Every structure is written in structure tokens, then in C-alpha cells.
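What you see is the complex with one protein chain gone and the rest in place.
And then subunit A:
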Amino acid sequence: MGDVLSLAADNLLSPLILFFVLGVLAAFARSDLTIPEAAAKALSIYLLFAIGFKGGASVAAHGVDAGLILSLVAGGVLSAAIPFVAFALLRVMTQLSTTDAAAVAGHYGSISIVTFVACSTALTGRGLDPEGYMVAVAAIMEAPAILSALWLVSRKAGGSQMDSGLWREILLNGSIVLLIGSFVIGAITGKEGLEKIASFIVSPFQGVLCLFLLDMGLVAGRGLRDSGKYLTPGVFAFGMLMPLVGSCFGLAAGMLLGLSTGGVALFMTLCASASYIAVPAAMRVALPEANPSIYLTLSLGITFPFNLTLGIPTYIAIASQVTGG
């Protein structure tokens, strides 16, 4: 318990978290502080490019093994399975309609790449470097949850609309293409390639992440301020319980796969996080009847800050205890 509190205290006083908190406070105070849409997009492109490339370079350095394939399979299976758990919890804990509950559940099966990046940064800072291929696992986990959410709706209420265009948009989503593309380029060019662009993707990384988290804080704060009325006690509790439930699946998978301490913590974080980029866009197309204020506020306003502040230190502490790392 002392480890968790110590990690949480360190985490809460890191620049990353403090900039996120600044964004939330600025939004609540109705400050005119904003990050322009194009700048926010550019920051996210930089982060995806950097994390993908570094993951690929790490795989090149350590080689490809069966762990990579098994981790990808486990990631895909968990992404598809977790929405069913989330859906069942939502039906017990909240009064959400079937459509809203399925849409929310889909978000929790998918992942938040910024939470992934924040956890990777925290792990690297503690000398617990995860397996480089976890970047590919993150990319794999983006989409299967969407299919599960749509199946839940079609089974219970009918009316989801899944066309080939939507599949193309999900699978060729810009974030996934950039993440996988950078990963592959990093794996091809290896350490030499990384050294050539290290001054661009290694040194400035933390600063850019701070700026991006400031933006996420602003967006989360505005969401909470304007859509907080949708957060009933049950919905609010779900937003903090579900990451812990999801992380247990990640812990079990990480242990079964024999991942390192960092890998287990990162798998827990992936299973605990909720999407706010790929899945909301898919839900707006396929399930327009679902209320975006509920799933976006839950994902970005409750679960993202929870994972960022308390979740990640908890997952790292548990992974360290369990693996003896």
C-alpha cells in the first residue's frame, strides 16, 4: 500500500499530471486558454509517430519472439471481450438504455493511446521499460471493441449500421495507420534510425506530452462542466470501477504471457483505459442514437483522469508486486 501511495504522490506531482490539472482548472474557471484544433491534432500526430517509432526500434533491438504474436492475439481477444463485462456492469449499476450502455461498453474495450503513452513514460522513468511491441498491441486493441458494442446493440435493440465504409474508416483510422507505420519503420531502421531522429522524438517528447495533456485537461474540464448532468452516481462509479476491473484482465493476460513488469503494467493500463478518439467517431456513424455526452464525458472526464492520476501508479505497483520487479 505504501508503494502505491508513494508512486501516486510522485505521479501527482509530475509535470504531466500538473499540466492536465491546469487544463481542467482553466476549463472550470472558464479561462480563454485554448489549444487550436490544428495544433492539438499536430501534437497527437507527433506523439503517435514518436511512440510508434520508439516501440519499433525497441523490437529491432530485442528481436521478434512468440511473445509478440501471443500478445497481439491476447490484446485482440481482450478488446472484444471487455465490452461484454462493461455492458453487464452498466446494466447493473446504471439506468442507461441498451444503446447507450453498448456505446459506453465499446469505449472501455478499446484503448486510450495517451494513457498508454503516460504509462510508458512513467515506466521508463522508473527503469521498467516495457516490451517494445506493446505499441502494436495498443493498435490491435483499438477496433475489436467496436464490433462487440455493435453486436450488443443488434442483439438487444437492433438498429446498428455497419457498412464497409465504416470498417475501412476504423481499420485505416489515421491514428492506427501512423502508429503501425511508425512502428514498422522503427523496426526496420532499428537503433541507427532512432539515433538519427532522437533529437526530434526523444528529447522533446515529455514537453510535447505536457502540452497535449494540457489540451486533454481543457477538453475533459469542458466536458465535465457542460455535460456533468449526465453523470448519475451509478455512471460516475462505473467510470472509476471499470478501469480497475479491466486492469485485472490485463494483469492476468500479462502474467500468462510472461511479460516483464513494465509489460504487465502496460497491459493493465491498456485494458483499463477507454477510447476517446477512434470509438466515438465509429459510434457517431454506427449508433447515432447513443448520447455522445455520456460516453465522451465518462471516457475523457472520469476514466482518463482516474487512470492518469491514480490508476497508472496502482497498476505499476501491482505489476511490480506480482512479478517481483
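Note that in this section contacts are C-beta pairs under 8 Å (C-beta built on N, C-alpha and C of every residue); 3 or more make two chains touch, one makes a residue touch a chain; residues count from 1.
We take it that contacts and distances are computed from a predicted model.
Participant: What is the missing chain called in its UniProt entry, if the choices are "PadR family transcriptional regulator", "Cytochrome C biogenesis protein CycK", "Nitrogen regulatory protein P-II" or "ABC transmembrane type-1 domain-containing protein"?
Facilitator: Of the names offered in "PadR family transcriptional regulator", "Cytochrome C biogenesis protein CycK", "Nitrogen regulatory protein P-II" or "ABC transmembrane type-1 domain-containing protein", the one UniProt assigns to the missing chain is "Nitrogen regulatory protein P-II".
Participant: Which residue, A:8, A:153 or A:218, contacts the hidden chain when the whole complex is considered?
Facilitator: A:218
Participant: Which residue among A:35, A:82 or A:104 touches the omitted chain?
Facilitator: Checking the options A:35, A:82 or A:104, the one contacting the hidden chain is A:35.
Participant: Would you indicate which residue among A:106, A:280 or A:311 is in contact with the undisplayed chain?
Facilitator: Result: among the candidates, A:280 touches the missing chain.
Participant: Considering the whole complex, not just the chains shown, which residues of subunit A touch the missing one?
Facilitator: Against the left-out chain, subunit A lists 34-37, 40-41, 43-44, 161, 165, 169, 215, 218-219, 222, 226-227, 276-278, 280-281, 283-285, 288-289, 291-293, 296.
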